[in-house]
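Note that one protein chain of the assembly has been removed; the remaining protein chains are unaltered in position.
Up next is subunit A:
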Amino acid sequence: MSYDDRANARPNINDESDVEEEALVNDYREQVNYDDSLSDLDRTTSLGGAAAQDLQAQLAAAATPLEYQATLETKFASYDNYCSLFHYILNSDGPVDLEVPSYYWAWDVIDEFIYQFESFCRYRTRVARTGSNEEEAQVLRENPNTWGCYSVLNVLYSLIQRSQINEQLAAIKRGEDPVAFAGEYGSRPLYKMLGYFSIVGLLRVHCLLGDFSLALKTLDDIEMNKKAMFARVMAAHFTTYYYVGFSYMMMRRYADAIRMFSHILVYVSRTKNFQKGGNSYDAIAKKNDQMYALIAICVALHPTRLDDTIHSAVREKYGEQFHRMQQGGPESLPVFEELFRSACPKFISPTPPDFENPAYNVDPVDHHTAIFMDEVKNTVFNPTIRSYLKLYTTMDLKKLAGFLEVESDQLRSWLLVNKQRSRQIRWVEGGLLEGEPVISNDLDYAIEDDLIHVSETKAGRRLVDWYLRNLARVY
C-alpha cells in the first residue's frame, strides 16, 4: 500500500465522532441486556385486575406479528384491534396511563401496524389479479375501507399532532427545552415515543406509496445523526436510513443515498456481534443485504469511493453483479433490474383493486421497477464513455465513435447524458430536500465541434492525517 492509498483510505477520520459512536455502541449493548431484564420484570408485575390484563393482551397483540398464514378474518380483526387501541390512546379524556409491555413497544406497534397495512394491500391486489379466490374477493369488495390509506395516515398524523412531537423536535433544533412545547400529552414518554416513531412510520408509508419527496419532507424536524432518538432503537435506526436512502435514490440523488446507506451499514457492522440472537436479527440481516444491493446500484450509477469495510462487503455479497453493473452496457440491465427488485420496498397501491378486470391490477413493484429502469437505460453507456475518455486529454469525436462502433450523433447524445448525470444535487445543511448542485465526477469534458477536451480533477496528497499520526507517535 503506497503512502497515498493509506492516507486516503479513511479520509474523514474524526476522533470526536468515533468517541461518540463508541458510546452509542456501548449504549446499545446495555440496552439489549436492559431489555431482557425489563421483560422479566414485566412477567412478575403485570398481574393486575382482569381488565388490566385484557388491555395488556391487546397492547402485546398490537406489537406482535400476525402468523404468516393468517386468514382474512384475522387480518380484519387485527385492524379492528388497532382501531380501538388507537382510539383509546388518542380520544380518551386526556392522556391515558399505560404500562407498556416493553421498552420498544412504541416502535414495535407502529412498525407492525404499517407492516400489516402493507401486506394487506399487497394481498388484496394479488387476490384481484389472480382471481383465484372468489370468496375472499367478495369479502374484500364489501369492505373497501378496512386498512384504508386514509385511516392509516390518520392514525399516524394524529399521534404526531397529539404528542406535539414536531414542535418538540423543532425546539431541540433551536437549542430550547422541548418540554415547554410538549403539552399535556407530549410530556409523557409513551405519547412522545409514539409520535416520534409515527414520523418514521410516515416516511415509510410515503415511500411505499411512491411519494419519495414527501417521504423526505416528513423528516424535516428530525436531525439525521447518531444522537437522534431513533438511534436508540436499532430497528428504527435501520428503517429510517433504509427509507431515506431509498427515497434519495429515487430522486436521483445517488451521492446522498450512498451517504445514508454507508452510515447505517458501518454502524451495523460494528454492532453485529451482539445483535445475534435478538428477535429482530433476521429482519435486520435481510434489510442489510438489501442495502448492500442498493449501494451497489448507486455506486454503479454514480462512481464513488466507498468506505473500505462497505466496499469489501459489497464485493463479497454482490461481487459479480457489482462488476457487471459498473461495466455498463445493455448486458448490465438485467442485473440492475434483478438487484432492484430484490432490494426495493414492497410498494403498494393504496386503493382497492379492480376486481372486475384482473389485468388492470399491475403489481406496484413492477410499476416502480419500470420507471427506475427507464433511467438506468438512459444512462447505461456512461461507464463506457468514461472508460474511454479517461485515457485521453483530447479526442476526436468521430474517431471515438469509430472505436465504439456507433454514429457520431449517438455518441454526442451519450456525451450529453454523461455530462448531465455527473451534475447532482447534494445535501449540505438544512432539511433533507435541500442541497446544492455539485459536479460529482472527477472526469469532465467540453466539446469543440468534433474535438473532445478532457479534464480530470485529481485529489491532492492528504497530509493532515499523516501529520497527526506521526505527531501522536512522537508525543
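Heads up, the rule we're going with is that a contact is a pair of C-beta atoms (placed from the backbone, for glycine too) under 8 Å apart; a residue touches a chain by one contact, two chains touch by 3 or more; residues count from 1.
The criterion applied here is as follows: contacts and distances are computed from a predicted model.
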Options "Ubiquitin-conjugating enzyme E2 G2", "Eukaryotic translation initiation factor 3 subunit K", "DNA replication complex GINS protein SLD5" or "Cytochrome b-c1 complex subunit Rieske, mitochondrial": UniProt name of the undisplayed chain: "Eukaryotic translation initiation factor 3 subunit K"
Residue of A:64, A:213, A:342 or A:387 touching the missing chain in the full complex: A:213
Contact residue for the chain not shown (choose from A:189, A:319 or A:431): A:431
Footprint left on subunit A by the chain that the document does not show: 14-16, 149-150, 153, 157, 209-214, 216-217, 250-252, 349-351, 354, 359-364, 366-368, 370-375, 377-378, 409, 412-417, 419-421, 423, 425, 430-431, 433-437, 444-449, 453-464, 468, 471-472, 475
